[in-house]
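Of the protein chains in this complex, all but one are displayed in their positions.
A and B label the chains in the order they appear, each numbered from 1.
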Amino acid sequence: MKKSKLLSIITLALMLSMVFAGCTQETPGTPAADFDFDKDITVVARDAASGTRGAFHEIMNIIVKENDTEVDKLVVGALEFDGTDKVITAIEGDKYGIGYISLGSVSERIKAVAVDGVEPTVENVRSGSYSVSRPFLLVTKGTESKLVKDFLKFTESAEGQAITNEMKFIGAIDAPGEYTASGMSGTIKVAGSTSVAPLMEKLQEAYNELNPDVTFETQAQGSSQGIKAAIDGSYDIGMASRELKAEEASELNRYVLAIDGIAVIVNNENPKSDLAADDITNIYIGEITKWNEVK
Amino acid sequence: MQTRQSNFNEIVMQAIFFLSALISVLAVLAICLFLFMRGIPAISEIGFTDFIFNEKWGPVNIPASYGILSMIVGSIYVTAGAIVIGVPIGLMCAIFLSEFCPDNIYKIVKPAVNLLAGIPSIIYGFFGMQVIVPFVRENFGGNGYSILSASIILGIMILPTIISISESSIRAVPESYAEGSYGIGATKEETVFKVMVPAAKSGILTSIILGIGRAIGETMAVVMVAGNAVMPLNKIELLKPIRTLTTNIVTEMSYASGLHESALISTGVVLFVFIIILNASLSLISSKTQRN
Partner (left out) sequence: MDRTLDNLKQRKVKAFLFKSFVWFCGILTVGILIYILLFILLKGVPKINLKFLFGEYNSETLSVFSSMVTTVQMIVLSLLISVPIGVFCAIYLAEYAKRGNKAVKVIRLAIDTLAGIPSIVYGLFGMIFFVQILGFRASVLSGICTISIMILPVIISSSEEAIKSVPDTYREGSLGLGATRLRTVFRIVLPTAMPGILAGIILAIGRIVGETAALIFTSGTNVLKNPSLNLMASQRTLAIHMYMLASEGLPHSRDMAFATGSILILVVFVVNYATTKLAGRIGRSQ
């Protein structure tokens, strides 16, 4: 009887240690510098709501337009995430991954590669040599209230543009004016792009320091939602991180808040640091599936 | 006088009790009515077969396509995976709790199971994204966001349901069954496996069906580990990403409009129909057991 008890305790210990050994194996950062070029590329995209996706797929010709049809050719099996951090997390953990995020969100967790030899830097986006960029738009409908006008004026002022540049976005106003606190009060409702939201938050914080009586209500669920909310009037300002479609543009006032580069990101262990735009397109439409097919 | 007053009170309160009870019925009717009201027209506009039996989902394409077959199949796969992982472990754990567990260990395991039931799904999802996904990637291959990861996390999430209901149904098996089995010389293990568990089978079945219900309806945990790719049927694999009915709704609803929004609500209707079928089979089981 005693023997069997002892035995069962040993078996248990063995089984458990197996389980936990499995669990601890996943700790990342093991110096496995051996990058296997024969492995399949993990393609990471954003959800269809995202303006980053809309802009990126359009610029890289992943969306194919023919006559009246418009088809997103994104490769079958590409991961789709509804947030920038999920994309970063996926690429951070997967040696063979490729994804795209706003330039402002690039951090040391992942590596941003050059496209056609041009580094994704603020300077290159400003000069236009880094071609993968899109505008950050604020849209409103009809005549804005005084308060909304005042806030828009702030975003276009020297102060607002300074914040924009600080966040690694590129201010779009050539000769920004001065802004003086207006002391207004009320609520501004803002909805839209998750990419614009961090910048919007900073702008709101700075604006609040000057005008403490103004409150903001911000919903960040995607560019299309913001545009929709501005059109139906449920929000004062819509944030979009892609160009407006013709039927949207006809109903809205369009303000360019900033220009944002879209960085193509790979895992830190990936030896590639420069990709051809054609290769990126081919990866995203499934023509290239392995890293050794990339030049 | 006083009795008349109290009679009056009695009648009024009884009416209030009854009306309160009716509110659940009203709620169910309202949910059905409004879901179907918004969902059915969309299904008929898309076409029933084009909606249910088409695997192409491209709401932003022009012309758009709204086929959810891939997600129906995805939901079924993920749920089946959860059952394969969760039921054996859960059932064994229930047997452990009801038959083998010493009292002092019971005091640890039982609260642990209850705690497991109380953990919000967002925490399971976050845990899955940070732990299960890399684990699957390192040990099984693929990129980790997969049917397998979703199945593991759902398998863990349905454990408490399976364990507590199975445990109480095994405990409810009359003592005389076990005594009879010991009487003919069976070991404890044989008794449990061949007598107790079969006797408790309707309760165990109930627990499995409730587990299926929880797994098929789970959203936030799955959306973080499944990768959300719409896969054509012939490309669905255990280690490949998948989109389920629930994650389709939650990733796209926020920006959808027009027919796209209605198509997502229709996705909810399909999910609702699944749940109704599960509930119906549950009441079938319970009415059968009552008859026995």
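Criterion: contacts are C-beta pairs under 8 Å (C-beta built on N, C-alpha and C of every residue); 3 or more make two chains touch, one makes a residue touch a chain.
Note that the coordinates shown come from a computational prediction; the quantities given were computed from them, not determined experimentally.
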Among B:K188, B:K201 or B:K235, the residue in touch with the chain that has been omitted: B:K188
Absent-chain contact - pick from A:Q221, A:S241 or A:N282: A:Q221
Residue touching the undisplayed chain, where the options are B:S70, B:S121, B:S207 or B:N228: B:S121
Residue among B:I16, B:L233 or B:L284 that touches the chain left out of view: B:I16
Interface with the unshown chain - residue positions in subunit A: 4, 7-8, 11-12, 15-16, 19-20, 23, 81-86, 88-89, 101-102, 104-105, 107, 194-195, 197-198, 201-202, 205, 208, 215-221, 234
Interface with the unshown chain - residue positions in subunit B: 6, 9-10, 13-14, 16-18, 20-25, 27-28, 30-31, 34-35, 38, 88-90, 92-93, 95-97, 99-101, 105, 108-109, 111-116, 118-127, 129-131, 156, 159, 163, 187-190, 193, 210, 213, 216-220, 224, 246, 249-250, 253-254, 264-265, 268, 271-272, 275-276, 278-279, 282-283
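The working rule: only the chains that are shown with their structure count from here on.
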Separation of subunit A from subunit B, taking each centre as the mean of its C-alpha atoms, in whole Å: 33
Touch list for subunit A against partner subunit B, complex: 22-23, 25-26, 28, 42, 47-49, 68-72, 76-82, 86, 89-90, 93-94, 96-97, 221-225, 228
Partner subunit A, residues of subunit B touching it in the complex: 58-63, 129-131, 133-135, 137-139, 143-145, 223-224, 227-232, 235, 240-241, 243, 251-252, 254-255, 257
